[in-house]
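Note that one protein chain of the assembly has been removed; the remaining protein chains are unaltered in position.
Each chain carries a letter (A and B) given by its place in the written order, and its residues are counted from 1.
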Amino acid sequence: MNSAEQMKTMDIERRRRWIGLLAKATLQELEQGWSQIESKPEYTFIRVPETGQIMIRARTGGVGPQFNLGEMTMSRCAVRLANGYIGFGYTAKHQKRHAELAAVFDAMMQDPVYRSMIETTVIEPVADREQHKRSVSATKIASTNVDFFTLVRGDD
Amino acid sequence: MVSNTEMIKGFDNPEYASQQVFRQVMNAMARPGTVVDLPDVDTVGSLHTASMALCLSFFDYETTVWLSDGLKKNELFNQTLQFHCGCSITENPSTAGFALIGDLMDLPSLSVFSPGNEEYPDRSTSVVIQVDYLSHMGGVRLQGPGVKGDVRLDAPVFTIDFLQQWNENHQIFPLGVDVYLACGRQVAVLPRTVMLGDVRCM
Partner (left out) sequence: MYVAVKGGEEAIENSQRLLEQKRRGDTAVDELSIEQIKEQMSLAVDRVMTEGSLYNRDLAALAIKQAQGDLVEAIFLLRAYRTTLPRLGVSEPINTNSMCIQRRISSTFKDIPGGQVLGATYDYTHRLLDFSLMAEGDEPVSTDELKQMESAADTPRMPRVVDLLNAEGLIETESDGAGTGNIPDLTREPLTLPADRQLRLQALARADEGFLLALGYSTQRGYGNNHPFAGEIRHGTLNIEITPPELGFPIVIGEIEITECEMINQFTGSKKKPPQFTRGYGIAFGHSERKAMSMALIDRALRCAEFGETVVSPAQDQEFVLSHTDNVEASGFVQHLKLPHYVDFQSELELVRRLRKERGDNKQSGIDEKCA
């Protein structure tokens, strides 16, 4: 892999991360982030917000051939900012406005003018909350770790 | 991957617009020879507005589409299809749910497309052909279910060769392809049930 490719992979990884966090954010977090922006960029829809479903694939025995497990809702949207940046938004929620804001933030994250501001007001708070949620859950789960003792049977 | 900043938008109101397209096409299908107007929408390259409206309304993630040579080479159009419709493009016309012919020069024999099968005649290919003009004045005479009186349709597609192919297509009913003629914002439909003949002023 040459350095240009490495850069590209890094860029993709960063974008993957923020798109995933935007998907997991609550609508309230996104709206709050949006309201904090003083000079809001203008944008138009390339794909108006819509809700549909995706089929979740699982594997037989967890590792074997794939099969269709069941569906999940998904909302998505695509926008173009006035300065040309295109953003895509996705969420498993049944919530078009969520997809719209996620798309706008994805576009803004690609724009160096907005990036650091969106990172601090939207992306990182969501990342922190997700991390906190996981660690609280992990602590509770750890308290139920059990070690069963096998009792020797009388006739042995 | 969409990087092209020329990417066009789809319908502003997809539910409403696609219902409109569906309704209009249903009328055109029920009354062969009727020329209907489809809603206006942005389009790319040489694609007629009506063709784009058909794509946006009828193609989805589960649709398999065959493209004629000219359209296949149009990068922006392919991206648009993939982005807005999510349909898959096939090289094999006999497995396509839809075929899109950008230019009459690229029109293959109708027999290359799927005529459906005895159990599911509805699984035939719907062939969308773009034409430079479409008129119900003059042209071929239509006969069959849904056609009352002297109904005519004129379009550059009606060559002797095409009429021969159409006749064969009509003979295999209930199998056979249906043809959509698209010109500008207009569409006329030739369902497999219609008979074409009696060419006037050709």
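Convention: a contact is a pair of C-beta atoms (placed from the backbone, for glycine too) under 8 Å apart; a residue touches a chain by one contact, two chains touch by 3 or more.
Because the structure is predicted, anything quoted here is derived from the model rather than measured.
One chain is not depicted; across the entire complex it touches A, B. The chain not shown here is touched by just one of A:M10, A:M72 or A:V113, and that residue is A:M72. For the options A:E5, A:E38 or A:D147, the residue in contact with the chain missing from this view is A:D147. Remark: the residues of chain A touching the chain excluded from display are 12, 16, 19-20, 23-24, 50-74, 76, 78, 88, 90-94, 134-148, 150.
Residues 1-2, 60-62, 82-83, 86 of chain B touch the missing chain (whole complex, contact as defined above).
Operating definition for what follows: only the chains that are shown with their structure count from here on.
Here the CA centre of chain A is 39 Å from the CA centre of chain B.
Contacts from chain B toward chain A in the complex involve residues 2, 5, 7-14, 83-84. Residues of chain A that touch chain B in their complex: 44-48, 50, 78, 80, 84, 86.
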